[in-house]
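First the structure, then my questions, so here it is.
The complex appears here minus one protein chain, its other protein chains still in place.
Right after this comes chain A.
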Amino acid sequence: MPKDSGIGASSKRREDVRFLTGAGNYTDDINVHGQAHVYFLRSDIAHGRISNLDTSAAESMPGVVRVFTGKDFEGVGGIPCGWEVTDKHGAPMQEPAHPILAQGKVRHVGDPIAAVVADTLAQARDAAEAIDLDIEELPAVLDMKAAAKDGTTLVHDDLKNNICYDWQLGETDNAKVDEVFANAAHVTSLDLVNNRLVANPMEPRVAVAEYSRGTEDYTLYTTSQNPHVIRLLMCAFVLGLPEHKVRVVAPDVGGGFGTKIFHYAEEAFCTFAAKACNRPVKWSASRSEAFMSDAHGRDHVTNIELALDAENNFIGLRTNTYANMGAYLSTFASSVPTWLHGTLAAGNYTTPVIQVNVKAMFTNTVPVDAYRGAGRPEATYQLERVIDKAARELGADPIALRRQNFITQFPYDTPVALTYDTGDYNGTMDKLEAAADLAGFAARRASSEANGKMRGLGINCYIEACGIAPSNIVGMLGARAGLYDAATVRVNATGSISVMVGAHSHGQGHETAFPQVVAEMIGIDESMIEIVHGDTSKIPFGMGTYGSRSLAVCGSAMVKATEKVIDKAKKIAAHLLEASEADIELKDGQFSVAGTDKSVAWGDVTLTAYVPHNYPLEVEPGLEETAFYDPANFTFPSGAYACEVEVDPETGQVSIEAFTAADDFGNIVNPMIVDGQVHGGIGQGIGQALLENCAYDENGQLLSASFMDYAMPRADDVPFYGVDHSSQTPCTHNPLGVKGCGEAGAIGSPPAVVNAVIDALNSGGKAVDHIDMPVSPSRVWAAMKG
């Protein structure tokens, strides 16, 4: 029987009611009395020198409060990067300045040049048109391989070249790697592109800032996944403000997917301008503005080689990747192609020798940073595509080839710096084979062929590293932040509980799932517990939500704080029951003395904590505890996915006929929410595989800058998905045994789709071994025509 409350129950989401009735409180719904509006004049040229910038006409336009340019930000800090990668020669990465408003040069379409603050947005926009601007155009640096050559145009004049870093992980002895490949019975090589994407949460970014001259306090409302991180970066590195005078609030946030992790220039601008103008300042991005200012995702160009012995065992893997950083380093950009990507190169397999090479490149494009999965989808895609190609070349069954090379003993130290704690890759594959009815595929293919369609089956596995930690290790790897999280459990006198958590919920359902855990631990109703998040003035500290970390890291902090609360409550209960603390048991909200019928209810103990008349003298009154939790290791969710497609031989149109996911997330708190997370990830993965592409022309113009040009997946592009989460090997090092589920779908699904398309084409006699994503009808059609 499924549980109806607590851990393991599909409790309905309490946050839904406000979202379903129009009562949510998103940042754009916040209007502060007396606010002015800002409109950013952005570069429409990819690369150039500002030769003339005259704002005088704009300043006298109706309603204009003030016009800002780069000059106003001289002496103010730039946007910092949160991770310093060390290259393979031991040198720190090249780290260019990232100004709030352009300082003499523009480096991508969308680079902000000036900002007009006016009484209304329409007035600000009108005035921006009166700014006299001339830009002396320079050649745009776009192709990553060309950008790496000596003597090419520099994106940043003060850097020695366009290479941010040249990084390596795994085997450092090139001769040893060469020897493995020279002695291999078979080598499969594949060149592929992991297409540039735009995260496109449905809510565009917004910032509203206010400043009080009376108290010198600032408040910034912003669309963020991690308000404390924004406060820290903005105060310490950009504006030089004391943190205790700055409150950052991320209220209801309409999706993030990574792109709302980062500290953006517009947040710092509004905070700066609120003081400079002595008025609240609001900025709301249009969707077109989002396309040219939100950090993009992916954009890797890779060669991957897999070496196999005569028995089809994987014996070596080598990758060479160019990773696009865009024009500036976004907050976590440098970590994505390195520690979030190279470390996953082993995948689910025992490959003993692995070498990962990554050149990170500056180009005249929008900065690129983490997007759902962040490095792990790129690692998974290249590995699972090259394995599929190897299977086809060798005539091997793609599932059998994978099973033969699975890691089966845990813990397992990979050659690329990770230790997987648990997993059951064969067991998970068994679940997939059953859930996807792979035995019935031949009949379904025959049916498709009878209808004139080619049908393909694509299989892949994935492993991901979630809950990035521990802080001392990531510090050694270059992280400029800790990666713990925090929670405060505040018990009220009458027994209800507020839990202040550092994780931020922007679709993940924390407000429902987190109380399930505390309710289970104490044995009280979930409705007595409320989660408070997203406001630096209300929560102790928090690193926010990304990397599928919320429950694994912040949830663990919440468990630790709840344990402290229970320990203290037991002392109080022992006093009330005149028993030894060691004999007190807590079950179903009752403290009882073991082996007796003496008990006292949760609410009586909490009331006593705040009305301490009959109270143990050695115990402080009150009942509130905080815990910070720094994990011992990453968590390692894994899974096996299957996709079935039909390809129309006349048009190249691909349709997804079935998609099945078998995931091992360890223990699961709310199965309904977990399934929903996987559905959403699969939707985005299918989008990447078939539809989405962020495209620039040869001059650096952004061609896909609206939903008219960038193909988002729509309801009729996708089927119902099958999901199976019954394979569960709990995480060994966090108290809940949870692994994280937010990114899995987006990591695991693109290779399944592409593998299925290639399988379909080959079944129809088309000897096609690869098509780059998005696998659009025109690309499929061209591949079929050879």
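Basically, a residue touches a chain if its C-beta (ideal position, glycine included) is under 8 Å from a C-beta of that chain, and two chains touch if they have at least 3 such contacts; residues count from 1.
In this text, contacts and distances are computed from a predicted model.
The unshown chain of the complex is recorded in UniProt as "Carbon monoxide dehydrogenase small chain", chosen from "ABC transporter ATP-binding protein", "Manganese/zinc/iron transport system permease protein", "Carbon monoxide dehydrogenase small chain" or "nitrile hydratase". The residue touching the chain not shown here, chosen from A:122, A:146 or A:594, is A:122. Only one of A:70, A:96, A:112 or A:204 touches the absent chain when the whole complex is considered: A:204. The omitted chain makes contact with just one of the residues A:236, A:473, A:619 or A:712: A:712.
Considering the full assembly, A:683 is the residue among A:112, A:683 or A:774 that touches the omitted chain.
Where chain A meets the omitted chain, the residues involved are 10, 12-13, 15-24, 26, 28-29, 31, 122, 199-204, 252-255, 257, 286-288, 506-509, 671-673, 675-676, 679-684, 686, 706-708, 712-716, 718, 720-723, 745.
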